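Every protein chain of the complex appears in place save one, which is left out.
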Amino acid sequence: MNSFVVAAPNKCIGCRTCEVACVVAHSSENIFTSTKREIEFNPRLSVVKTAAVSAPIQCRHCEDAPCANACSEGCIVNKEGVIYINQRTCIGCKTCILACPFGAIEMAASYEGGEKKQQAGLKCDDGGKLCFKEKMVANKCDLCLGREGGPACMEVCPTDALRIVNSDVIAGAMREKRRRSVIIRDYSYL
Amino acid sequence: MVSRNYLMNIDCELCTGCRRCAEVCPLNAIEGEQDAPQFINSERCVLCGQCVQICSAYASAFDESLTPRAIKLRERGMLETVKEPLFAAYNVGHALQVKEALASSELYKVVQCAPAVRVSLAEEFGFPYGSLTPGKMAAALRRLGFDRVYDTNFGADLTIMEEGNELVKRITEGKDLPMFTSCCPAWVNYAEQEYPELLHHLSSCKSPQQMSGVIFKTYGAKIDTMDPAKILSAAIMPCTCKQFECTREEMADSGYRDVDVVLTTRELAQLIKDKGIDFANLPDEAFDLPLGNYSGAGAIFGTTGGVMEAALRTCYELITKEKAPRIELNFVRSGEGIKTAMVRAGELELRVAVVSGLKNAAKILEDVKAGRCQYHFIEVMTCPGGCINGGGQPKFLLPEYREEAVRSRKASIYEHDSRLKIRKSHENPDIQKLYEEFLGEPLGHQSHHLLHTEYVARKGQN
Amino acid sequence: MSNSIPEIENADLLLIFGYNGADSHPIVARRIIKAKEKGAKIIVVDPRITESVRIADLWLPLKGGTNMALVNACGNVLINEALYHKEYVGKYVEGLEDYKTAVAKYTPEYAEAITGVKADDIRKAMRDYAGAKNAMILYGMGVCQFSQAVDVVRGLASLVLLTGNLGRANVGIGPVRGQNNVQGTCDMGTLPDVFPGYQAVTDAKARRKFEKAWGVKLSGRIGYKLTEIPHLVLQEDKVKAYYIMGEDPVQSDPNAGEVREVLDKMELVIVQDIFMNKTALHADVILPATSWGEHEGVYSSADRGFQRFKKAVEPKGDCKPDWQIICEIATAMGYEMKYEDTEEIWDEMRGLCPSFAGASYKRLDELGSIQWPCPTEEHTGTPYLYEGNKFSTPNGKGQLFACDWRPPLERVDEEFPLSLSTVREVGHYSVRTMTGNCRALQQLADEPGYVQLSVEDAEELHIRDQELISISSRRGSVMARALVTERVKKGATYMTYQWWIGACNELTSDHVDPITKTPEFKYCAVKVERIKDQAGAEQHVRDEYAKLRKQMGVNV
Partner (left out) sequence: MSGTLNSFVVANPNQCIGCKVCEIVCFAVHNKNNQVAMSVGTIAAPVIPRLYLVRGETFTMPIQCRHCEDAPCANSCRIGAIKQEDKRIVIDENDCIGCKTCLLACPFGAIDLLPQFKDGEAVIQANLKEESEFGLEEKVKTIAYKCDLCQDHGEPACVTACPQQALTLVIPAEEKKRRNRQAAVNLLSALN
């Protein structure tokens, strides 16, 4: 079973540190000391605040990932238990965004070497000027695949609201819940 | 003597300690605390396999803590392609051994199928309960690679010839009565183990499987001009004890192992699926002659009372030298544990009894020990309902499915018998030919050497 | 704060009054969550749904500007249901009778009419508060930034006295101070009426001590308060010069228009700060100082904890630490002021303030943090005050206080139908010069800043979330981005004050609390209008922002 990071709503205080940590973990250069006008800031989770809840929402790495099954380019694969988007082949068709019931996928400008990648052919005319359009790709949580220390958001959360749920955690929880649901009292009169 | 306990086991990893097997075990050979893994006391177990039939503690395919399925399959002698769930109580199979043998070209592969297999095999392919499919079974065996598809039913007719005469002889000499049937190997184990002093009451005849086996490697080899050493004699049985029977030392009167290996009905189905044979669409084919020809009497061996009825059809004529007025003896066809009756043959009043389920045997055995038993001939089948409910038969998911299946199989067997032209063993032409060309006469020297055996007391030996 | 921050998580009940921990102090909010996990009951008084409200067991959603009515009603319940701690009040507290008469009128039903909070909820809150073994009150700017602020603080303190929640761990009352080291500025006497260590300027004995130490004659008169300056300059023309250190009044004081007028009218404006800001645009002299990472010193945390911090990087450019600038200015003005290092200054100050005497640099390094009072170097500080229930009043007894509720000085009307209150926003801080110029934090939230609007009001005004809108009061008008949220009730709007373009202090009223002169940031009347030409508005915001950055030489 794939693992995924989920937030405990009663612990989250909506401080969005997880969003910044996510960007830091995925950016090639240090966004705090960079002197570029525009930095690559594409958090792969987004904090939602409603009357009843504050919580970051990110990919659940579904076993039958609708996004992957909807991706005509086959860019989304299950890589070491992570539903992973290959941003090089993504054409920005936005179908995965429609497919994801959690809204965990966003379109983000694709960066290379700290600069926004321009598309080779497509130009856009905004206000009379014709210029190459920036490349937009699908972006979502990749569980910090390959990052030492695991998901960056979990590490920084000041209230430990974020926790990773993997098959052991689920199996353990299932066993525990089933054990607790056993009715010890005698039900012979049933 | 090969120790028996390797054949019947309980996987302690899977056993939940529900002890339902202990309830059906006729010998109370399954020991252990409730809710704790049980184990089989091999000194008492007679390998009837009823525990294998009832066990419902299966291995979940998703429980990583269990030993991997591939290892369990090998432990149980099963083919890797088997997909069905594995249960705690199991009998060690030999399908791998047969598959290898079938693949080798030097061997001359001969197979025989028990009467109960042809009314249950189809159930493993989704057919309704008790579907009678001897034709498809024979076709499947040929496609598996058997060179000769003979039949245990032929052996059953042969057993009736020998046992019928033995009964008449005992009655006329008034010695060693009552006589018990000896075709159920678990019953033989039970007698050897629990009532060794009554062993002389058992018919000295081998079981149909062993009789067929010894004939295949002698007479069969001759008519097929085949070197018996190269013959592989396999048997398909509804029973988990037959594999033990064929390994008994004395079962080699043909100069070779009379029967080399026995598979259960379930294992045959697994072999057929492993080979990818589309059983449902197989044409009906006949058994090879002469050793595949059988009468209605041979066919009804599969159900309780069948051996008795077949024997009486022949004994009546042996005693009265006249045609039996009625073929179907309904009194043996009902379902109770013990059935008794008196059959008038000429001026002889033949008192007979039929025991179905080993638990019902004890009372009669005590009567025999105490000399109070007034029966001449007693049929004993370990499995309730006879071989159609054997340990190796297709296993059912629900208790009511099983009762329904046993009823339908029984009906199909009697249906099969009523359809056959020849319905008495002694009218089987190939049996008559066998005696003329090879055996001489029943209970004769050749028959005695090949078709009869002795029993050995073995209290707590294996 | 009477008690210390770590104790928050061990209290059995937290009464959070006008304080939003999650946005102003995530580290304190963490304690609130831990307290809840450890089984504490949480009661929150706030007009908005804050993060604390979300996990609260009881939420008292009062209307803005009605704090005193609610506090009095709480006192009323404690008295009438005899929930107050009779023995504690008898021994350590005085003024019970006057208190009883003052709160008599404020039955929960009477308060419900004013505050909108259900009477039963007020009773339930007080029964829980009085019933808890260890209850702690936390309050913030939602209490202090009103024209009736001191009264409310004293009212809350009375609730604590009535229930004996003082003088031991995990109880007490805590104003969780806003910015970093606000507590430190007060400890060091940068207030008009006290020397360091809260020693009153009017106290001759204290004044002589400081005069002897500094070798100079000191005035005994209380100085002017920040919010009195506009009147003193524009009406009475009494104040001519302004020396502003680490403060940006144009951005952070109410009625920014008037503040600009004041600065232009003054003859000399000196701004000593680390970045250019709106006030510096009006300055005659700018003295660039080093930032928090470029010098060392001591901060006081909200719970009176001195902590040393060390220099991290060498200062860049032509700037000096604040204390060196002050020394040079003082010397130039004829008073020879010279110190080797900050320790010398700190030791001089310790010598003059008995309650800070024990907090030497050595001890601070050993213990990491010392919460004053810390009279001697052996003393390890005071996690909670009023041990033995002795108070800093003449007779050592706690004084109960209650008075009639006074509505905010500016009311909403047809022309300005919505109320505006300033709030904090996580991710940006103080007057934006630091966080606003950080590229990463800009991504989280950027100019022109937000106006929080209720869903109902947004629908009525046909305003969509994230649209630019114009918001104006009697004092000015600005443009900001609408943040339509379910967390805000109809009729109320909220803005954070650090944004340059959407500067809510152009709108806030300069009414003040009579005693502390703290401005009434939390209540003024505004109106919100939809902007049809969104593209034009966006362009306008970009231009304004670029203009300001150019003026301030900020190349971010």
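Letters are used for the chains, namely A, B and C, taken in the order the chains are written, and counting of residues starts over at 1 for each.
Definition applied: contacts are C-beta pairs under 8 Å (C-beta built on N, C-alpha and C of every residue); 3 or more make two chains touch, one makes a residue touch a chain.
Here the structure is a predicted model, which is why all the values come from computation and not from measurement.
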item: Visible chains that the absent chain touches, using the contact criterion stated earlier; value: A, B
item: Omitted-chain contact residue, chosen from A:68, A:90 or A:137; value: A:68
item: Sole contact to the chain not displayed, among B:70, B:370 or B:397; value: B:397
item: From A:37, A:129 or A:179, residue that would touch the chain that is not displayed; value: A:179
item: Candidate in contact with the missing chain, chosen from B:16, B:320 or B:446; value: B:16
item: Positions on chain B contacted by the hidden chain, ascending; value: 16-20, 34-35, 56-58, 60-62, 83-85, 87, 123-126, 129, 266, 269-270, 394-399, 401, 404-405
item: Interface residues of chain A (partner: the chain not displayed); value: 1, 4, 6, 60, 62-66, 68-71, 74, 76-80, 83-84, 101-102, 165, 170, 173-179, 181-184, 186-190
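We take it that only the chains that are shown with their structure count from here on.
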item: Arrangement of touching chains [line / ring / star / complete / other]; value: other
item: Chain whose Cα mean lies nearest the overall Cα mean; value: A
item: Where chain B and chain C are represented by their mean Cα positions, the distance between them in whole Å; value: 95
item: Chain A contact footprint on chain C (complex, rising order); value: 21-23, 26-27, 29-30, 33, 36, 49, 51, 54-55, 426-427, 438-441, 443-444, 485-487
item: In the complex with chain C, residue positions of chain A that touch it; value: 10-17, 19-20, 23, 31-32, 34, 36, 39, 41, 49-54, 158-159
